[in-house]
Structures are given as structure tokens and as C-alpha cells.
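Every protein chain of the complex appears in place save one, which is left out.
Note that the chains are named A and B in the order they appear, and that numbering of residues resets to 1 at the start of each chain.
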Amino acid sequence: MSELEIPEITIPVGPQHPALHEPENFTFKVDGEYVVDVEARIGYNHRGIEKAAESRSYIQNLYLFERVCGICSHAHTTAFTLNIEELLDTPKPPRAQYISMIVAELERIHSHTLWAGVAGHEIGFHSFFMYLWRDREVVMDLLEAVSGNRVHYAVNTIGGVRRDITPEVEKKLRKGMDILEERLKTYRTLALEEPTLIKRCEGVGVLKPEDARRLCAVGPTLRASGIKHDVRANDPYLAYDEIDWEVVSYDLCDVLSRILVRIDEALQSVYIIRQALDKLPDGPYKVRVPRNVPEGESVMRVEAQRGELIHYVRSNGTDRPDRYKIRSPTLGNIPAVCHILKGGYIADIPIVLASIDPCFSCTDRMAFVDVNTGKKWVWTGEQLRRYARKWRG
Amino acid sequence: MGLRNRLIKWARIKSPWIIHFDCSSCNGCDIEIVAALTPRYDVERFGILLRGSPRHADILVVSGSVSHQVAPRLRRIYEQMPEPKFVMAVGACACGAGVFRDCYNVLEGVDKVIPVDVYVPGCPPKPEAIIQGVVELIEKLKAA
Partner (left out) sequence: MGFREEYEQIVEGLKQAIGAENVVDYKIPRERRIFVTVKKEAVVQAVKYLAEEQDFWHCSTITGLEAKDCFEVIYHLARDHAISLSLRVCLDKEKPEVPTITDIIPGATLYEREVHDLVGIKFIGHPNLKRLILPDNWPDHIHPLRKEWTIERIREELRKAEVIP
């Protein structure tokens, strides 16, 4: 066999990843069933938000940044408003901080259940996907009750929040939390006991702690490698330092570990919301702020669902920013995921890519190119997934 | 109209398969489209099925404000679909760039690249609105 020259094959993956987040393009070099090298090409989703921000006022930018991402929209506006409030030196009133925190945690539950469902879909565990998405509707209803919208909540504003939590909504929230706690605990047991999940995810996509550090991984990807870093605990914002909660981390370093981290984090979010409702302070939920922001610069970091989100602003004394920089967590995790994919199987590509939560979904498509003949064939995500299931037995 | 054609039309109306393509959308519309397919709204009971390949689909569901990088890919996916094909633009961005109207890297709307049959406005539209869009499209199919 060794005399046989095996041609190296290049596989471009993407960019049609309709589903969520940033449509990316990965080029894989494969040797048989193994992935030898990976290169990422992003930017299919580049719209030029940072440039547009420079020509819009701060209030207009609030709506623009809400739409950077539909899944972590609240995290973006939190970082933005905290940044501007720091420059204006008028922090959110305590009640606003708690309300903003409650919405942030609701969003985290929604995102993590969404992700766990997608992960189930990627490994062919379709009922897991459907059950999780059914229970996710509980959170969506709560978000609608709190903010009036299912996806872009528009809760944050500069100087506070736009809506109060009324006693009726509080009652609904408490009831919802009871349902969610019970359901999340069920899924936790499932993840720990269900052979389908364990066999497919254990030992797949290992990211060692030293590699996670070296490649600057963030969020659940980092915590699933045993590094207990969470911006909410290490660099507290809003009222996270007044709440009693734990940073979740597992040290299995594989896909299973990432599933467990996310389910446990969603459970922690339930506890945070309950405590926040108990402690919800009285007082105003909004203060008036001037339109113009004094000259200065500020860095704000927020723990979005996918990890550390960092916003940097440079203001020039007018009502528009001079420069606004956003780095979303997925970009931070791409070097890490490229590293994980190297040396893995082709069949593991979908679940490993999904495990950093770039929000891959159903319609991604892959083109395979044989370097020697230049022949090209195209695989849809569905075919790849089927191939993955067949190959892994 | 022959029996064969009537049969095909009946089948098409009863079971329109869709493909979803994200053209630099913010994900808001995308998660609502997926939500429409999952148990709460469950459009699969009407025979609407999400496919992974454009070659299997009757309806192309597009979300997002179409960046310059993604526009040629959108056109190619549209060309890969078999005739007759229909396009549904979901969300304010797909209808006319929405909040991203003045950004340098976006074309303003899906209809700048491919013909659109149904527009579903909203930022993002609720799953009910997306289902309504599909119903409108089926009405259009019936009339055709």
C-alpha cells in the first residue's frame, strides 16, 4: 500500500450556510478520511456596519447594532450602551441593570437550547432537536412578554432600558423558569445517559487547554476545555457581581463537554433570573442622557452566548462615533475550530464546526474538488450529514 | 390541461419543498424560519419540507441584505433550481436592505439579483407571517 501515491484532495466547504450566523467558507485538504489542513475564508456576511456606524447618531446606532446578530442582539446592545454610558459617566439605574440582566439570561437560554438542538440535528438525533426547539418556545414567549418581540428585543437604551417588568410579567417569568428548569434537567440527564449522544460526541473534536489558550478561544469553547473564564465573573458588568452563581466548566475538552457546558449554563441562567427577580430594586428604569458624547475612548466586554464579545468606541464630542469596533465571539473561535478539525475525520466536520456554535444549520453545501483531475462535485450539508452517519455507523 | 399536468400541479400545491439561503442576514429571520418548521408552528404538516439542495426545491426562501460577496452565489443557487421556481424574500433586509441601507457592501434587496414572487416584511417577521407568505405563494401557484 505504501508505494501507492494517494492524491491529496481539497474540499471547499461553504459559503452557502444559510442558516445562522456568519456564512463562512472552509477549505479542507484531506488524505483519505482524515483532514490534513483547514483554511477559513469569511466575509460572506460582511455588510460594513462599522463604517455605517460612523455616519449615524448614537441612538440610530443602537438599532443598527441590535441587528449585528439576531441571536445575540441583546449582548451587542448591552456592550454598546454600557460603553456609551461609561463615556457619558451616567450608569444605568439599578432597576435597569437587573432588567437588562434578566433579558440577557433569557437570551442565553434561548440561544443555548437552539444550539443544543442544532447539535442534535447534526449528529442525526432529530427528536432531540425537535424537543429542544419545542421547549425553546417557552423562552420565546417570555421574551415576547418582557420586550414585545421575539427576536430583536430593543430592551436596552442609552441611560437604562426601554421597558419595565410589571408584576404580571414577573409571574409569567417565574412560571416559565419552573418549566425550563425541569426540562433542562431532563436534557442534562439525556446528555449524560443517552448512548446516541455519548457515542457520537465523546472524544470527538478535542481542544486541549493549552491550545485553547494559545489560539485565544472564547466562551463555552474555552470553558469546555477546562478553563474557567467567564467575563460575567471575571470582569463583571450590569449586576452580575450581586448574584450568586457559578461559572460552568468541564474538562473533557470534546464535543460532549461543549454540550454539557451549554446545558449547565442555561440552568445557571434560570437561577440567575430567579435571584434577579427576587432582588429587583425599585426606582426609575431610565434616565435622560445628552445627545452628544464627550471625547474619549472605552472598551467594553460582555459575555455573549458564544463567548467574549468586545466593543471599542472612540468618540469625538459630537453625536456620532469616530470609530466603533466590534469583535464577535465566533471570529475568536475560528482559529481554534480550524485547529480541532486538523487530524479529524471528514465525517466529524459538521458536528465539530457546529460545536463552537457558529450557528450552522440545515442548508450548508460543500463542493469537493479532486486536485489531480480538477473534477468537482457538490455535496449538500444533508448529504454530508448522511455520509457522516453512515460512515460512523 | 392534461391529467399529467394537473397531477403535477396538485402535487406541487400540496407539498412545496423549500430551500433557505442566508444572504448576509443577521440570523433573526433565519431562526424564525427554522422556528416555523419546528413543533410550535410545524409547517411540515402541510407538506412544506426544508431541503438542503437547491436541486430538490420549489421555493427559494432568502433572508438578508445580499452582500457583494454573496450575490453571485445567490444567482447560482437560483439557477440550480428546477423550473418552475419561486422566490420568497423574508425580512426587511431581503425586501430592501432595511437598517443596512447605507452600508457599502450590500445590494439593496434580493430583487436586485433575482426575481422575487413574495415579500414578507418585518424585522424579523414572526413565524406566522412567514407561513402567511407561503400561503400567498401557494395561492399564486393555484392561479398559475
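Note that in this section a residue touches a chain if its C-beta (ideal position, glycine included) is under 8 Å from a C-beta of that chain, and two chains touch if they have at least 3 such contacts.
On a predicted model such as this, the values are computed, not experimentally measured, just so you know.
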Note: the excluded chain touches shown chains A, B
Full-complex touch with the removed chain, picking from A:134, A:172 or A:323, is A:323
Touch rule applied to subunit A and the missing chain gives residues 39-43, 46, 48, 50-52, 55, 86, 213-217, 229-231, 234-235, 297-299, 301, 308, 310, 312, 314, 322-323, 325, 327, 331-332, 334-336
Contact residues on subunit B toward the hidden chain run 67-69, 102-105, 107
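Please note the rule applied: only the chains that are shown with their structure count from here on.
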As the complex stands, subunit A meets subunit B at residues 15-21, 23, 43-49, 51-52, 55, 63-64, 67-71, 73, 114, 129-130, 133-134, 137, 140, 150-152, 359, 361-365, 380-383
Within the complex, subunit A is touched by subunit B residues 19-22, 24-32, 34-35, 38-40, 50-53, 63-65, 67, 69-70, 73, 77, 98-100, 102-106, 123-124, 126
